[in-house]
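The complex appears here without one of its protein chains, the remainder shown in place.
Per-chain residue numbering starts at 1, and chain names A, B and C are given in the order in which the chains are listed.
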Amino acid sequence: MATRIGFIGLGNIGRPMAGNIVKQFPGTLVFDLDTARVERLAGLGATPARSIADVARGSDVILLSLPTSNEVDVVALGRDGLIDTAAAGTLIIDLTSGSPPRSKVIAERLAERGISYIDAGVSGGVAGAEAATLGIMIGASDEDMARARPYLDAIGKTIVHMGPVGAGHTTKALNNLLLALNTVAVSEVMALAVKSGLDAGKVITAINGSSGRSYVTDVRFPRYVMKGDYSHAGGMALALLLKDVAIACETARAHDASFFMGNLVHQLIMRIGGEIGLSAPNHSIAKAIEDWAGVEIRAKDAE
Amino acid sequence: MATRIGFIGLGNIGRPMAGNIVKQFPGTLVFDLDTARVERLAGLGATPARSIADVARGSDVILLSLPTSNEVDVVALGRDGLIDTAAAGTLIIDLTSGSPPRSKVIAERLAERGISYIDAGVSGGVAGAEAATLGIMIGASDEDMARARPYLDAIGKTIVHMGPVGAGHTTKALNNLLLALNTVAVSEVMALAVKSGLDAGKVITAINGSSGRSYVTDVRFPRYVMKGDYSHAGGMALALLLKDVAIACETARAHDASFFMGNLVHQLIMRIGGEIGLSAPNHSIAKAIEDWAGVEIRAKDAE
Amino acid sequence: MATRIGFIGLGNIGRPMAGNIVKQFPGTLVFDLDTARVERLAGLGATPARSIADVARGSDVILLSLPTSNEVDVVALGRDGLIDTAAAGTLIIDLTSGSPPRSKVIAERLAERGISYIDAGVSGGVAGAEAATLGIMIGASDEDMARARPYLDAIGKTIVHMGPVGAGHTTKALNNLLLALNTVAVSEVMALAVKSGLDAGKVITAINGSSGRSYVTDVRFPRYVMKGDYSHAGGMALALLLKDVAIACETARAHDASFFMGNLVHQLIMRIGGEIGLSAPNHSIAKAIEDWAGVEIRAKDAE
Partner (left out) sequence: MATRIGFIGLGNIGRPMAGNIVKQFPGTLVFDLDTARVERLAGLGATPARSIADVARGSDVILLSLPTSNEVDVVALGRDGLIDTAAAGTLIIDLTSGSPPRSKVIAERLAERGISYIDAGVSGGVAGAEAATLGIMIGASDEDMARARPYLDAIGKTIVHMGPVGAGHTTKALNNLLLALNTVAVSEVMALAVKSGLDAGKVITAINGSSGRSYVTDVRFPRYVMKGDYSHAGGMALALLLKDVAIACETARAHDASFFMGNLVHQLIMRIGGEIGLSAPNHSIAKAIEDWAGVEIRAKDAE
């Protein structure tokens, strides 16, 4: 009998991931509190569900894409949640950007009912979700990893089994710390370049052909910042990035590990969040630093 | 009549650059204080010169690859230097990682004798020099840039004309600041990853498929750090990286620009240099941070 | 009937505090695992006790001076601890440099048995303890504060009732963060002063007559650092200072408060602890920074 799939959470990044799942697994049960979102997926071949319980009762494997561990707590462990409504043997793949210690607690609680839970940190933003090129970092037992593989293959490209439950979200937090750090640092460097009379377009081109390059110089700046595009298309809200930076710093403290750079980034993003609001897209860190410097980071001869 | 080429400075990175020049321009005059180095280039088709004056009198275009602006001062402006021995109309291409304000002074002094000077910051290390894939950032007039182009094409891949004299070395410093910053930050992140029980190999793979990736995660860590290779093959000495970080910080101060991240990196690299010595290759920053953490950043299943 | 007093913990700072209590309240019951210490206090007029229970049964008010909250846990809540052996109505004054959340838990557990607990952060080191000039920050109900007052007056000078249980240890952590911060900053400033050719003795005199002055410039440097005295006489171990710095940083995170300076100090003290060992006296932070700078911070004409 074929495996039955469910997907809960059809937000900015959940929607395109669910779309890719539905493409390969037509009939996937989908649910979101916003019924308009459910209808849109149904138009792509999904089966609409009316509740979490509805998904639970009709699925062997359930993917979750929720804002934070708080919502995962409610969906997984809350009243009429998966813990009460999913059958033993169900596999839950949590694509939420969650807190590692809380992911472990959720896994333990579900395991008492014979439900498997794995944490899968995803990276690549809405664009990566749409193109099915996400980086995915998974915390799971070997057996659960093998079961989850086909669904992860349907939405991502670089899929790495990091270790036991929690390892996916930890790795995601470390990755996002480096993203945050480069976003702040490249913003400071590029604002300085403009202030000192250089052409931002040429500087980015030069760096991208040199050893200073990163995802931020290669993708984020050319695609968004240097077009002055601070809309929400680009990526997660600053609040979510800040959450991952905080998780990374907390992990460092728990291990007494030197974390000079991470702690400074944490402070700077808290401050920038205080200025521009935590609901701004994370790359608008560059906007704040442009304002500090009194310049705009744009190529002189914009195409 | 064909343009006659000269090359002064055959050190770690000068030697392979000169090799690529000689390949395309056989007979190039080469000079270094170390005559063994000159002989080696002669074996590849270069013409050995016995002095700076020797190069100057036989060349229309002269490339310099020296440790710092101090040596450029001596070669260009010192007794029997280029200023006294090169003909008006000569073009000097300075591939040294120099100080922008000093490059400007040198250019002005040479211009008084009708000699053109352009500053060209190179990035990519010995490996990039050997493969002729260097990133090169040039400060020059449009006319000088056009004259220099064939020789830069022979040694590099991403060649960007940044602006007037000084702009090449400024951009190089900003690029190297980002390199330094990622070296420190990735070292802290990877040491933490290992301390928290993750496999460094998997973490690097995951980051390289995600938004935290950079030249440092993509090239430096897999190629050197994660093999425990802290030999000198990898790149410039810590002293040279520190010099560029200092130039970037000084540029930020001169423009009253926010530079939180750069200044912290400056302090950390000064400290690390105090511990491991400034002649260590720059990626041994990771070695110092491994020692701080008491771990080694290696893949569990090294190939 | 006169109140009967007990004192548990006769270490570096506990011993002189107990001495001052005994001076005003002869016959105070004293206990320490090290019986030699107990004997010494007996010589000053204390009554030696053979166990915690012994103290508990003979006292209405018990003062504790232990290394960390771990030892307080054992003494207060462990087997044959105060929770089992002290009578309802007993008041416990905890002079340990404890963790605020753990102090609250201990207070709650003891309250279930009708035992009162107050947390009292002390500052001033061994010298302050001997001179009975300690600063004491208390977390307590108004009633318990009134009961504790005579015993606090016997050992300290600036006695401030900060708020409910936990407030004493929180304030202590904030105070110690400022101590740590000035120790690091004054060390960097004074090492620089010496490197730039100034006389450390004159610089300290000048600063102490100016707006840069602090307890560190006024007491710590003249009394210890500038005499090259890095023995243990001066104050608590680096580990205890680091613990309080960590508590302060954690409090900042819990309140989403900007804490740039505190977090940098935390990282630096972790690093310095890694170099010189956490059991070194806290002012040997200056020793580490002297080593970094390659100078000694001494007056040129030491008296």
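Assorted remarks:
The working rule: a residue touches a chain if its C-beta (ideal position, glycine included) is under 8 Å from a C-beta of that chain, and two chains touch if they have at least 3 such contacts.
In this text the structure is predicted, and so the values were computed from the model without any measurement.
When the missing chain is restored to the complex, the residue among C:I8, C:V186 or C:M270 that touches it is C:V186. Interface note: of C:L66, C:I83 or C:A167, the residue touching the hidden chain in the full complex is C:A167.
Listed residues C:V105, C:A131, C:L178 or C:I276: the one in touch with the omitted chain is C:L178.
In the complete complex, the residue from B:A42, B:V105, B:A154 or B:A246 that touches the missing chain is B:A246. Contact with the chain not shown here comes from a single listed residue; of A:R40, A:R253 or A:R271, that residue is A:R271. Residues 271, 274, 292 are the ones on chain A that touch the missing chain.
The omitted chain makes contact with chain C at the following residues, 123-125, 135, 137, 157-163, 167, 170-171, 174-179, 181-182, 184-186, 188-189, 191-193, 195-199, 202-203, 205-217, 219, 248, 251-252, 254-255, 257-262, 264-265, 268, 289, 292-293.
Although one chain is not drawn, its touching partners on chain B can still be listed: residues 246, 253, 256, 258-260, 263-264, 266-267, 270-271, 274.
Convention: only the chains that are shown with their structure count from here on.
Legend note: the chain whose CA centroid lies nearest the centroid of all displayed protein CA atoms is A. Between chain A and chain C the centroid-to-centroid distance comes to 44 Å (mean Cα coordinates, whole Å). Chain B and chain C have Cα centroids lying 52 Å from one another.
For this pair, chain A with chain B, the centres built from the Cα atoms lie 37 Å apart.
Shown for chain B are the residues in touch with two or more other chains, namely 292.
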